[in-house]
Structure formats: C-alpha cells, structure tokens
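Excluded from the complex is one protein chain; the other protein chains are retained at their positions.
Labels run A and B following the written order; every chain starts at residue 1.
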Amino acid sequence: MNRNRKLGFAALGLAAAFGIAACGESGAPQSSQGNQYNAAIGNTVRPSSTSGGTITFDNSSVPDSTDPGNTYYANQWNVIRLYGRTLVTYKSQPGAAGNQLTPDLATSMGQVSADGLTWTYHLKPGLKFEDGTAITSKDVKYAVERSYAKDVLPNGPGYYSLLLKDPNYPGPYKDKAPDKLGLTSVTTPNDTTIVFHLQKPFADFDYVAALPQTVPVPPAKDKGANYQLHPVSSGPYKFQSYQLDKQYTLVKNPQWKASTDPNRKQLANKIVFKLNVNADTIDNNLLHGFADVDVAGTGVQAAARAEILSTPRLKNNADNALSGFLWFTYINSKVKPLDNVHCRRAVEYAADKVAYQTAYGGPVAGGQIASTVLTPNIVGYKKFDLYEALSKPHGDLTKARQELQACGQPNGFSTTMAFRSDRPKEKATATAEQEALSRVGIKLTLQGYPSGKYFTNFAGVPNYVHQHDLGLAVGGWAPDWPDGYGMLYYVTAGPAIQAAGNTNIGELNNPQVNQMFEKAVATKNATDRNKIWSQIDHKVMEEAVILPGVYAKSLLYRSPDLTNVFVHNYYAMYNYSTLGKK
Amino acid sequence: MIAFIVRRLLVTVLLLVIVSMITFAIFFLVPRLAGQTSFELASQYVGRNPSPAAIRAVEQKLGFDQPLVVQYGRFVKGIVLGAHYNAGPDKTYCPPPCFGYSFRNQQPVWPMLMSNLPVTASLAVGAAILWLAGGITIGVISALRRGTLFDRFSMGIALAGVSLPIFFTGLIALQLFSYNWAIFPDLQYVGLTDNPIAWARNLILPWVTLAFLYAALYARLTRAGMLETMSEDYIRTARAKGLPERTVIVKHGLRAALTPIVTIFGIDLGLLLGGAVLTEFTFSLHGLGLFTILAIQNNDLPEILGVVMLTAFFVVIANLIVDVLYAFVDPRVRY
Partner (left out) sequence: MSPAAAGELLQVADLRIHFPTEDGLVRAVDGLSFRLDRGRTLGIVGESGSGKSVTSLGIMGLHEGTRAQISGEIRLDGENLVAAPRSRVRQLRGSKMAMIFQDPLSSLHPYYTVGHQITEAYQIHNDVSKGAARAHAVELLDRVGIPQAATRVDDYPHQFSGGMRQRAMIAMALSCDPELLIADEPTTALDVTVQAQILDLIADLQAEFGSAVIIITHDLGVVAELADDVLVMYAGKAVEYGSADDVFGDPGHPYTWGLLESMPRLDTERRDRLNPIPGTPPSLIRLPSGCAFSPRCAYAALNGGRSEREVPPLRETGPGHLTACHLPLARRRAITAGLRSVAEDSDLARPAQESGPGMR
C-alpha cells in the first residue's frame, strides 16, 4: 500500500524555530480516561454513542481516487469504509484484533472448497445502496470486474486478474455480454451468493476479498472514470458534494443499518474532507481544533512534533504508533562479492542500526530498530535477532570481520549503494551506513536516483543493478494485508522478481523459500500458515538479503473533540469508520 | 492601434503554439532521448505493482504508443474542436477548448483550471491593489523624504520584504494571526459570490503576505523612479509656474515615475494570475498555483500543458494591455 505523504517544500520547523508556541486552551475539561500519551494504542479513547457534529479531515494532498475500485492509498482504504462495505473487512477494534478479518457484506468468512480453488460468500439480507435499491452479489461481481479495466481505472491493485481464472478478461467496459457481467471466474448463482474460481489455491483469499474492490458498484450507476465524483454508498455515509482536488463532504446514509454492521458507526452528521491543505497548516489546525484528523495518518510534521513532545497537555493527546512500514536496505544476492552469503552477513553485522534509526528521525518520528522483515503489528510476527541488531545496535565488528574472512574478502570490498535522492531520510541512511561499513573495510559508493523511476528504471531493473554493481539499495515496504504474504512475498519470493519494476531487489530466488510460500498459500489453517510466515522471515534473514532498518512509527495527534478513537493495527492510523464528535 | 492589437493577438496565438510545442517536447522528447520508452512512461500512471498488460492498456489509452506528431495534433484538435474521451461505460464529450484529460484523475483539465482561476484571481488582484497602494505611497514618501528616518526605516523593511520568502512570512502570519491570536481562524477560501465578507476576511492574510513582498519591490522601484523624475527639468518648470508642491509631485512627478512601473506591474500580475504558487501553497488556497504543484508532482502532461498555456496567455495578454496602456500614459508612444 502506498502510505501517501507527498513532500511539500514548506519551511519545516519554522514555527518552532521562531519560538511561537500555541498558547490558549480551547478544549473543555477532559475526562481523565484516555487523556494520556499512547492511550489510543490498544484502547478505545472516549467511547461514546453521542451523535451529531461535523468531523473535519485535512489532507495534505489529494486521494489517488475516491472510487473504491481505483485507489491504492492506505488512508483512502480507511476512508472508504465510511461509504463502502466489502465482503469481509478488518475488525474495528484496537490492538491485535484489528488484523483479524470479519464478515461485512457477507454472512461469514469465505467458504473454501476442498481443492482450495473456489471461495464462496453469501450476502446478508436487507443490504441497500444509498438510493434504496438492494445490494446483490452481481453488484459485487461488477465491482470486481472493474479492477480489470486498467485503462480506465489504473490505480488499484491487480490481485483478481493474478489469482482468478479468466485472467485476460478485458473489464466490463469492453465486455461483450449484454449485462456486462462476462467474467467467467466469478459467478453469482443467486442475488446473495458470489463464487470466486481461482487458478491455484490461495489461502489468503479472504484478505483479497477485503480489498475495496469488492465494495459493490451498481452497474447502472457506474460512470467509469467519473464514478469517483459520487461513488454509490453502501456504508453509513454517502457523498453530498465533491469539488475535485478541493473538498468533499459526506453525510449520513439513512439506508445503512447499524444492525448489519458492527464495524462502523454513524455518529457525526457530516464528515468533511479538505484536500490539498498545507502539511504544517494541518498540524496547526489539529492543535487548534480547526481540524480533527490528518487523513494521511503518517504523523505530524517536525514543527508540531517538537511542540507536542515538549507540551504535556498536547503529548497526552498523542500516540506514537507503528506506521506499518518497514524501512530497510536490500542486499543483492547476485552482485559480486555479495553473492556469497557471508559477505551479506558481514553487512548485516557491520551496519549501525542506531544510525539507521537516527537517519529516519529517531525513536519517535523514525521508529524502533528492526531485526526482522515482519513488523510487530503483523500476523505471524515472531521476535528474533540473528545479527545482534538489538543487543549490539551499533554493529558487531568482530563478527563482521569473521564473516568477511569466511567470504574470502578479509580486507573488505567495494560496492554501490542506491537510494532515492529526493528522500532526505534515505540519503541520510546511505551516508550513515557508508561510514558504518567502512569500519570493516566495506567501501560504499553512494548513488541517488529519482524516486519516480527508482523501480521502473534503476534499482528495480535487475540488469541495471548487475551492470552498475548496485550491491545495496535503500527501500521500504508496507503490506497490502497484514500477514507474511503481504509483507514478505513481493520483497523476497523468487517468482516476484521482474525485469522492470522489480520489488525483490535482493533477487533472492531460494527454492526453499519459494516452496515455503507455495506451501503457505495452500495451507488453510491460519495458525499453521502463520507459523510458516515466521519461518520464511527467519530463513530470509539467514540469507541476509534484507538489512532491516526500523519498524516505522509516527506521532499521531488525537483531537480531544473526537470520540471512539483508537489506532487500527492494519491501517496503522486512527480507525475512521467509528469516529464521532463530542 | 486596432491593427496593432490584432497583430499582437496573432502573435499571441503563435506564441501559445510554440509554448505548447516546447512543453510537449520537454515532456516527451527529453525522456525519450534519455532512453525511456513509451511503456516506461505509461508505467508512471498505473498503480503499484502493475501487470505489463495494465501498463499497455494505459499506454494505449493515453496515446503514448503513437507518433509525437499525432499526439500533438490531437491536442491541438481538442482545443479547437473538442474531443471525445473514453470514460469507461460511455464516451464523454469535452467541448472546446479541451485541454485533454488529466492523467491523474481523468477529469477534463479546462474545468479544473477554470474552477481554480477565481481563487488565484482573487488573491492576485486583491494583493495587487494592496501592493500598488502601499508600495507606491511608501516609495513616494521615501523619495521625497530621502535620508530621513522614515526613508531608512521603510527601505529597510522593503529590503526585508524583498528578501523574505512567502513561506516564511506566510507561516509567521498564519501562526500569529490565525492560531495564536485567532484573528483570522480557520482560513479557507470562500467564493466571492457566495459570501463576500467571508471571502475578504479569509483572504486578508494571503493578500497582505503576498502584497508585502511586492509592495517592498514596488516601494523601492517607486522611490528610485521618483528620485529620478523629481530631478527632471520639467519638475523645475512646474515649480517655476508656481504650482502647489502637491500638484508638482503627483501630477508631474508621479505620473512620469509610474510609467515604467506600469510595465512591470503588467508582467507581475500576468505571472501571478498563472498561479501564486508559494502563497497558495502556504495558505492552502486552491488556485492555479496549487494545481501546478499537483500537476508537476504527478508529471501530469495535460495539466502541465493547460497551466503553462494559461499562464503564457495571461502574461502575453497582460503585456498587450500594458503596451496599449502605455500609449495612453505616454503620448510619445504610438503604434
């Protein structure tokens, strides 16, 4: 998922530098409950059923699309839950429960056939769109079909065409069938049943059914590229108005029934999304009560962070949450001499993890030092520390030299480290590790690339990587769903290697790992499956193709005017579908 | 005069054609020269981890696979005749001037430009009135009181104004007046026709911030111009006639000193109408400046083309108006 935060060119830290502190207390006396630092991590702050008021969301950019079938932004997926329901969804609960799926439109989780190739969902009775028409399984099928129309709706993920049979279906707009429901791999035996036919077993399919692309779309109301202006609501709120790039407003949808939906609330009368608001202005708006939520959910800017952390009143309304990202460095297993695992391990040992953390902004703004690929808020995570990242965070030079010996490069070696030149944190990381690795004789040449072409033209093109000796490449990952598949597959699985746009930049193509992935996606039992994810994590770390940097964290500000606030484990920001106003 | 204006308008059209060609060339030719294929270009406009088929679909839809001349021709045709566009279930018609559809959100560019223009125009025109009034007054007083405390103080401020970037003065202004003292809380643009009072109230800070920069510039220009004109012989003549000093300064001195300022003002206003990027960014005003930022961030050719051509149009027209005005201001100028 793309955790969207466009970098502006604001003078960061300006207000703080000028010593202009926000004074004046606006909030009424707050209940002691929830009024403390990190209170919304693992708990619901100010649980309430008070109705009314307006919630204001500020967005420093614009959504890639408000169309549930055309977005890949995490924050928009979170927002969509206000006006769109999926077959299954993540529990609206604080803590680890947030990673668990629960039926939404469907009556139960997907029923998988014995061969693992068909997944069946039944819709709850009485579900209605905002215009009062009934939601049928055909509307869900049509929504899924839209994910094939990449020319019109290019932004969303492409899991259906990847997993389902009939992968060359051209999408509903070029569909020859009169009802535009010609996708043969999704069938609707009746109006409440939908069946998915897979090419191969995929045990994680419920996660795929939780993607916003199963938010039902009535075919008659589909306006293709223009559907974003008024997606037909199946959730507690519906579109009232949309000024493109500026603002959109949601109001209560009377057709939504709370009885069918334990994961959403319909409290505020109105929800306003202000787009393209200056990032520092958002922070100020939050701190002064002009806005309730920063949609991006990636934390406040440097100026506000300094102010919040130094002001107890503000700090009590802040949460330092894991953001879902792992920031790490790929270690390429094909570029010499890193094709030798000992040389890769030497890098793991010699790296300075504290410097890595500092480069990303320290423990609060950056994150906690990582020793695994799976992040702690992911299903299947198990803590281990192969290269003493936690016990010797500045690096173990003795072990590093031993590995260099074993690799046949006792005096070290030279290679190139790639990073995205327009990302200051990656540049700082590269510089810090250049210094850290030089302690054992590993000499790094730093090479920056524009982030827009990092994957398409440079670090994501194996040929380019080999020709230019890009032994190391800075990167990051956030999963599309919170388990080992979402986190590990695209960065470590052999079949994920691509000639361009490659995300397995370490080019690990380990038969054992590949086979474990296959086994995992065929394992129906979740407990067993989650064990395999941890095993893959361990194996990948043994292979040392990824140098974990930090489990990213961000400092979120929790408006004292909001009710039912908690950090959702999966979205890695406040859960938007339950918020109310005091 | 009419012939002159017609000739200039024709040149304007030619200029816009050249501007659009250059923008086109920068967008398509430069990456191509750097070895980028149209497939790679298209991959920027598809979501994450796209399949090659998805990229191909987008490549075809955006027309990248066709020769550049064809793409440019289609662009021109859209402006003149309008264009049809595949929105999915049906084709939508985009009436002329159709600047194409955004790669980013697949919406027609022209209505987006037009919906952002009032914001920028409100900002630019309001600020222009402020900075003309403020800058010229201060400049005249400074020139007439050269070397006094007022002169030194105001020229010091002017130097600061010219040097300080908007996102500095703007953030300070926001911090003080919007947040600390809540004089202008919760700023957001309101349409002039929707609520004129809220419109003005919410624009005061951006106006003042933007005007501060330009007022500083104009004060310095006016001061220099006034110092020069007030030493002209015809000022001495005016005084020798026994005219009151106020008449001498305003009618004889300022009139002449303002002429070059009119020229600069035309260009400044024209450029600003194309988007006051920093001010709009700082104050989150949804004008053409913010639109430009989004367009560039997304490498969105139709949007970039639209905003570049609109800006070029404003600058050219502003220049034309200035030239015509000049003929009225300075009788020595004739076309």
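One rule holds for everything that comes next: a contact is a pair of C-beta atoms (placed from the backbone, for glycine too) under 8 Å apart; a residue touches a chain by one contact, two chains touch by 3 or more.
Keep in mind that this is a model prediction, so the values were computed, not measured.
Peer 1: Taking the complete complex into account, tell me which visible chains touch the one left out.
Peer 2: Taking every chain of the complex into account, the missing one touches B.
Peer 1: Looking at the whole complex, which of B:Leu68, B:Val162, B:Leu176 or B:Val329 touches the chain that is not displayed?
Peer 2: B:Val329
Peer 1: Could you tell me which of B:Ser163, B:Asn195 or B:Thr237 touches the chain that is not displayed?
Peer 2: Considering the complete complex, B:Thr237 is the one touching the chain left out.
Peer 1: Pick from B:Ala256, B:Leu272, B:Ile293 or B:Ala318: which residue touches the chain that isn't shown?
Peer 2: Answering carefully, the residue with contact to the hidden chain is B:Ala256.
Peer 1: What residues on chain B make contact with the chain left out of this view?
Peer 2: Chain B touches the missing chain through residues 232-234, 236-245, 252, 255-256, 329-332.
In this section, only the chains that are shown with their structure count from here on.
Peer 1: Any idea how many Å lie between the Cα centroids of chain A and chain B?
Peer 2: That pair's centroid distance is 38 Å.
Peer 1: So in the complex, which bits of chain A are touching chain B?
Peer 2: It is residues 1-2, 6, 8-11, 14-15, 18, 20, 22-24, 61-62, 64-65, 72, 149-158, 161-162, 168, 172-173, 222-228, 243-246, 274-278, 280-281, 284-285, 287-288, 290, 452-453, 456-457, 490, 500-501, 503 of chain A that touch chain B.
Peer 1: Okay, in this complex, where on chain B does chain A touch?
Peer 2: Residues in contact with chain A: 36, 40, 43-51, 53-54, 57-58, 60-61, 86-90, 92, 101, 105-107, 112, 115-116, 165, 167-168, 171-172, 174-176, 178-180, 182, 185-186, 188, 281-284, 286, 290-291, 293-294, 297, 299.
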